[in-house]
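Beneath this line is the structure, given in structure tokens, with notes to follow.
Left out: one protein chain. Kept in place: all the others.
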Amino acid sequence: MSHIVRAAIIGATGYGGAEVIRLLQAHPLVKITSVISTSNAGAPLADHFPHLQEVVVDILDELDVDLIASKADVVFLATPAGVSAELSPKLLAAGLKVIDISGDLRLKSSSDYEKWYKKKPASEEILAKSIYALSEVFGDEVKGSDLIANPGCYPTATLLGLIPAVKAGWIDPSTIIIDAKSGVSGAGRGVSLGVHYAEVNENLNVYKVNKHQHIPEIEQALSRVAGKPVVTTFTTHLVPMTRGIMSTMYATVNGEHTAADFIELYRQFYEGRKFVRIRQEGKFPSTKEVSGSNYCDIGFSVDERTGRVTIVSVIDNVVKGAAGQAIQNLNLMYGWEETTGLLFAPVYP
Amino acid sequence: MSHIVRAAIIGATGYGGAEVIRLLQAHPLVKITSVISTSNAGAPLADHFPHLQEVVVDILDELDVDLIASKADVVFLATPAGVSAELSPKLLAAGLKVIDISGDLRLKSSSDYEKWYKKKPASEEILAKSIYALSEVFGDEVKGSDLIANPGCYPTATLLGLIPAVKAGWIDPSTIIIDAKSGVSGAGRGVSLGVHYAEVNENLNVYKVNKHQHIPEIEQALSRVAGKPVVTTFTTHLVPMTRGIMSTMYATVNGEHTAADFIELYRQFYEGRKFVRIRQEGKFPSTKEVSGSNYCDIGFSVDERTGRVTIVSVIDNVVKGAAGQAIQNLNLMYGWEETTGLLFAPVYP
Amino acid sequence: MSHIVRAAIIGATGYGGAEVIRLLQAHPLVKITSVISTSNAGAPLADHFPHLQEVVVDILDELDVDLIASKADVVFLATPAGVSAELSPKLLAAGLKVIDISGDLRLKSSSDYEKWYKKKPASEEILAKSIYALSEVFGDEVKGSDLIANPGCYPTATLLGLIPAVKAGWIDPSTIIIDAKSGVSGAGRGVSLGVHYAEVNENLNVYKVNKHQHIPEIEQALSRVAGKPVVTTFTTHLVPMTRGIMSTMYATVNGEHTAADFIELYRQFYEGRKFVRIRQEGKFPSTKEVSGSNYCDIGFSVDERTGRVTIVSVIDNVVKGAAGQAIQNLNLMYGWEETTGLLFAPVYP
Partner (left out) sequence: MSHIVRAAIIGATGYGGAEVIRLLQAHPLVKITSVISTSNAGAPLADHFPHLQEVVVDILDELDVDLIASKADVVFLATPAGVSAELSPKLLAAGLKVIDISGDLRLKSSSDYEKWYKKKPASEEILAKSIYALSEVFGDEVKGSDLIANPGCYPTATLLGLIPAVKAGWIDPSTIIIDAKSGVSGAGRGVSLGVHYAEVNENLNVYKVNKHQHIPEIEQALSRVAGKPVVTTFTTHLVPMTRGIMSTMYATVNGEHTAADFIELYRQFYEGRKFVRIRQEGKFPSTKEVSGSNYCDIGFSVDERTGRVTIVSVIDNVVKGAAGQAIQNLNLMYGWEETTGLLFAPVYP
């Protein structure tokens, strides 16, 4: 087929990269033409991920912009913080479309980036050019763009759960508290005591309290939607599981709105967007109910005693929180149906 | 030794009962003289818990108040909701001391009990007589008492984390939000789809949102300490692990208090109480760091951006949240050092 | 498309049924037209499996042969032992093709079935008619058949790992010892103490030692391939994970064959069969490397010290060990490429 888009993946030996490969391998309009690893070029990908043996046969390419440009139309960056800031401009200059799954291009303020990431930020020019692509909210800006900042995993679950209520003025943004929990794959494939099985299993950890780099990303999007600066309390926990994020969110309700009202509001907001599923009244999603899939499921409770709403939003951090949404954005970029290649069911149990 | 106290355990085939047995078996001043199960009398305990084979040899007794009174001085009730309300008066009348691990005698308001537990409450007389025995806070009332309402697992972690700050007036009680997470053992040994391994593993669930029966228990204690009615937002999550509770708590700080201030306040409040350990600034406890032990570890962060304090409190739900605190209360009841038989280290990893 | 095959699934509220649904939903030549549950007819499937909300919308049908015949061409039976023996003849009589995922039709000897399953066997006629469809070995018999006995999970992993060596006469069948391990999903969705999370987590169990109903199934196939009766030692373990089977198999090697020889033998045996992947020398598969997929991966070691070969074979018990192989057999039945709709990558990590 002449219209097949050729894709390269940089960072193919990490979890995010491997998931882009898994999902693209089933995409009807895309062909993987290069898998790239700076440190392992020349070796078979299957040495790093035996599960991909005979699935994707390519030898890992080195990171060479000209080589990529000769092989691919679009490139996914599943790279550590700091890489994309340098690399994206070169890829764009070589005529490639870029979908950056790292955090480098998400914050419009380079000083915020420096403060929270402790790294040198991307240029103002590249930050201005990149589209913060929370698909269901800002997806309209994606079409025709050639530089996508794919949202972070926690921000995706959190913002999809908060934005309709903030936009409608139904909750007081100054009262928002976000208690977020993630599986371990979010930490990536690098080794450390913090991901040692015996330290994580049968254990629940809280980490980076009030220091997580996703705080400014969440506040940037909420502030944009609220039309005024929003600061939030955001806490992250490490749950003994591999995949999944749950954001449990609390806020004071403005006026009188029941859980049923919230459900209706959200169903209207996300109408036609297949990947956001609003649960019925009295029902809440669990992380496994979206595992392996691109869905984000959301449930609500309003407590009359306290006047607060509790919003629970779940995603698979590796799919909707990374590779899946990246491909959803690829679809939007090319003007395809956003669900193309992504309408597989969650893997349960 | 002539002063050995003889103990009976009702509900010996459940997790709470088994943990009382495990811990008492190592207690220097107590001897287990009867293990009781209404539905399995006559069978060896080891049929239900093979790990106790050759550890505790007794055959399960039936539930017979006279028999208990002839064998024991004190009885632990590790029974489902509704049992103790009926049974405790009879045990007391037979001259036994009673330590009730169930929720029946915790709420002073019988209408609250009916509302949240959907069961017939205990008599006003018995509710008035029972001591709500959060050891480190209300332990003074335990000595000489013969009827103990042992606190719930979530309330133990939560109240130990909140009470010093509420009592000092350092946080605004109306802003308290409690995001609590528990391992599966808290659900007991009964079978249901909700505890099926394949449903719980690699999954994070939220449950009983704004409906958990521990809400009135927490509010009753906070109100007592605050000197005015307190209502809270309290959410419970099921984490894929067997043991452990973490309460992540949020509140607006009154005035200017740093994390270091909170640490100092709590260290003073819990001075001399071995089982509450306050972490250093910048450090937070994980649930495994107290697993198998009677410790409650607490950490703090104050965020200047939001004016809120985040308090993280962890316990082993089966020990400090049930059997361990029950034995701690037994120690207080008899005027022994509260740590007697309980000073074992957490099991890590 | 006029050639779409219409499929019904009986037992849609169990794990096997749900997996057939997940996989068929992505199959290009099949449409699910009925999901059936004897005990829950009339309710939405999503009440039982919220992850299927908006994926498969059907209300559960009751089990009515005429209704099925009016809606479907082929029916999958994901039912407990004893159901298919009764039901299959009726479905066949109504003109349906039947793929039975249960164990009812696998043993050609009805007395063996009675002995190992403790249930009334299917009629001799139906047993004679059914095809034991281990796809890569006996797949030639499937085409054109209308009654498939889909192999069990343990037998699939075990037989794919043993048959080439037995057939070649490279191992002594009388020395075969099979040490098999499974995740919990193999036990189905029914509740029992044996699948309680707190009993399974951080635990390794051995069960049904020398009593598992898959023993005669394995021996029947090995005997057929060996051309003489084979008895084996087969032990099953319950591993604290949801999906996955590993069979570790031991046998004395006839003559001089290295691991490299075995690898070559197996690669030739399975040439052209995409779903069996033979690992390189010195490499062994882990269960997660096939999780969520239809692959069976196999590795070898030959120990000169003992003269024994160790063969390790892994599958996802719910996919290759049940629903996936069932669909592979559907493909063979209709003469389609056996990989149709099944070539998705394992979900890793």
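Of note:
All chains are identified by letter, namely A, B and C, in their written order; residue positions are counted from 1 within each chain.
Note that in this section a residue touches a chain if its C-beta (ideal position, glycine included) is under 8 Å from a C-beta of that chain, and two chains touch if they have at least 3 such contacts.
All values reported here derive from a predicted model rather than from experimental measurement.
Listed residues B:103, B:292 or B:324: the one in touch with the omitted chain is B:292.
Listed residues A:61, A:112, A:202 or A:297: the one in touch with the omitted chain is A:202. Taking the complete complex into account, C:287 is the one of C:79, C:102, C:213 or C:287 that touches the chain left out.
Summary of contacts with the chain left out: across C:43, C:57, C:204 or C:260, the touching residue is C:204.
For subunit B, the residues in touch with the chain missing from this view are 15, 18, 21-22, 25-26, 49-56, 185, 201-202, 242-243, 274, 277, 279, 283, 285-286, 288-293, 297, 343-349.
Although one chain is not shown, part of subunit A still touches it, namely residues 15, 183-185, 189, 191-193, 195-198, 200-202, 240-242.
If you put the missing chain back, the residues of subunit C touching it would be 177, 179, 181, 183, 198-199, 201-207, 209-210, 231-233, 235, 237, 239-244, 246, 248, 250, 284, 286-288, 291, 299, 301, 303, 305-306, 308, 310, 312, 314, 349.
To be clear about the criterion, only the chains that are shown with their structure count from here on.
When the CA atoms of subunit A are superposed on subunit C, the rotation angle comes to 180 degrees, reported as a multiple of 5.
The central chain of the assembly on a C-alpha centroid basis is A. Centre-to-centre, using mean CA coordinates, subunit B is 46 Å away from subunit C. Spacing of subunit A relative to subunit C, judged by their CA centroids, is 35 angstrom. Centre-to-centre separation of subunit A and subunit B, using mean CA positions: 39 Å. Residues of subunit A found to touch two or more other chains are 201-202, 242-243, 286, 288, 291, 349.
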